[in-house]
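One structure below.
Partial complex: the chains shown occupy the same locations as in the complete assembly.
Here the chain labels run A, B and C in written order, and each chain numbers its own residues starting at 1.
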């Protein structure tokens, strides 16, 4: 089975750089996959992307060796299994707030006896290889989002869920949930303290750690802090850079 | 943030006229949005419309000042949040049968601390404006469908759910659930009595009231009775009018 | 091969009633195909419909015995052959202004030795039957639009083109081309005279005659006048009827 390069990157002690996709376009996905990112996340929750778009985008990403991750719309078995069958090499589940939710999530990603994922890896076999069924449980990443005060309260139990590979900090929702501002690249001391706490507990539980950011400087800081997977940019962020060009023309 | 014109209409003491969309077509949506309806409902439950179609249709409706509402397929956070992120200004949830279900529904529509809606209003910011995050909780309508005997039994608790803006009577399902005929524009005395009861309880709880109808006469009666939002017609209803033309040609 | 019911209708001395489709939606096409029209025209020229939509709409129409016609975007072999391969039972070519253009059009619709249509009736075989190749030349209708002063000047040569089955009057373009108003259901005496002239010459040449109209009354008049195929209504016309409902609600 095609190995998951994120494990190699982490084995080499490097933080992986991730790009986030909100635009439902295989052409955009292919353009960005050729830019050299370690991984790309297709966002089915807040991105304008449906599962059918994700199929096309996963195909486009498969023309490169960039690792494809998918954030599912919610912690539900249907979309988790569909994204995996389509060849996602990691699933990000939003708003995991308890051990029970985390177990349901991880179980949907793993074939028996480790979980209850149903057999039928249609496109995944094309991408991963004919031994997919045997090795998928060890290859595909399970990534739980920590982004609420409920999750902070249950952090230890969540992080020690068997089969969980990583946690991903969602700084906007976390901030809002804590009664602070909803923004990425958090500087609010309370939220930063919470983020540091998540990092510590997750590492202590032997989990990989990830965080959403929206610029290079902050992403570098997070990598320096110990995060294993940092989101640096997004397709919509790149498009939004065009607003500056209009101002330059006018100015 | 762009205001929700339905609140203005209601403040002016007028009942709003709504058109219902079952056809997955942005062109149909744009044609109908130009007809002057106060609001349009994109039906993801019984319409042949998926979330991707809804994105295109919301965009088409955004070329006018018609208020876009979305009925989600079921009371589930994933589709509720996706419709809101895409710019829906109101969510209609089918078959709300208990206070617990209503709280789950309303919570999915509201950012913390009022609910658990996740942050990421991608297209909603384009439609609503850059202050969307601050004002969405007060702008976006939460509309629970009352259409079963279970809901009638829990009516008071449903209507008093904090954060609920309106209830919408579904006369076909309500009729069937009561052991009567499944039809809109109900005339069955038992069902009419139930509808009047919903109207009374909801108004008493300070909620706006809405009802599905399929012709102008019945819609006018419902507005006269006190309903705040009346569905008058649907895209498929307009298309079905073509059957009469065939008969005229033949006759 | 499945016979072309329009020939049967004409053999029975009846004018056929046609509905016009501008909306790219197989659901609308299926709804309208169930209304009992003799034929339906998918408009690839002015409708918002592409060839891929036409494939889906032809499939939808094939759930009934309604005859599917396609107006191609322009008199070009590519789209003519694609529409036929997809199962269209008649092709309407816009703006046929000369004998040469008409011969190019008819040739694209006919297999050798009658024309130069290329072999590959992929979906047409499913719809028409396994003997499609043998009988298509006698089954599929070739319909040339007469809608300019150039066409009026070349009327005789156009109408006598071997292999041409019918002419279709386009009253809007004809009116505009003659320096009069661009409208369907023409009442302008000059344009009416030209329409009558087309009817006479085409009938004299043994061709079937068709005309675009947009209401039942005018369509009945045209049938009474001798037209063999009259367009009575359109999907967008049905949708536009909704504007009246808004006025009724407000009024």
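By our rule, a contact is a pair of C-beta atoms (placed from the backbone, for glycine too) under 8 Å apart; a residue touches a chain by one contact, two chains touch by 3 or more.
Fair warning: this is a prediction, and the values are worked out from it, not measured in the lab.
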| item | value |
| --- | --- |
| 3 chains shown - copies of the sequence in the complete complex | 6 |
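We adopt the following convention: only the chains that are shown with their structure count from here on.
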| item | value |
| --- | --- |
| Separation of mean Cα positions, chain B and chain A [Å, integer] | 34 |
| Centre distance in Å when chain A and chain C are each reduced to the mean of their C-alpha atoms | 53 |
| Rounded Å distance between chain B and chain C, as computed from the means of their C-alpha atoms | 40 |
| Chain B partner contacts - residues on chain A that touch it in the complex | 22, 24, 43, 45-48, 50, 52-53, 73-74, 76, 79, 94-95, 147-148, 170, 172-173, 176-177, 179, 182, 236 |
| Partner chain B, residues of chain C touching it in the complex | 17, 19, 23-25, 27-28, 31-32, 35-37, 48, 216, 219-220, 232-233, 235-236, 238-243, 245-250 |
| Contacting residues of chain B [partner chain A, same complex] | 50-52, 55, 76-79, 81-82, 85-86, 111-113, 116, 118-123, 133 |
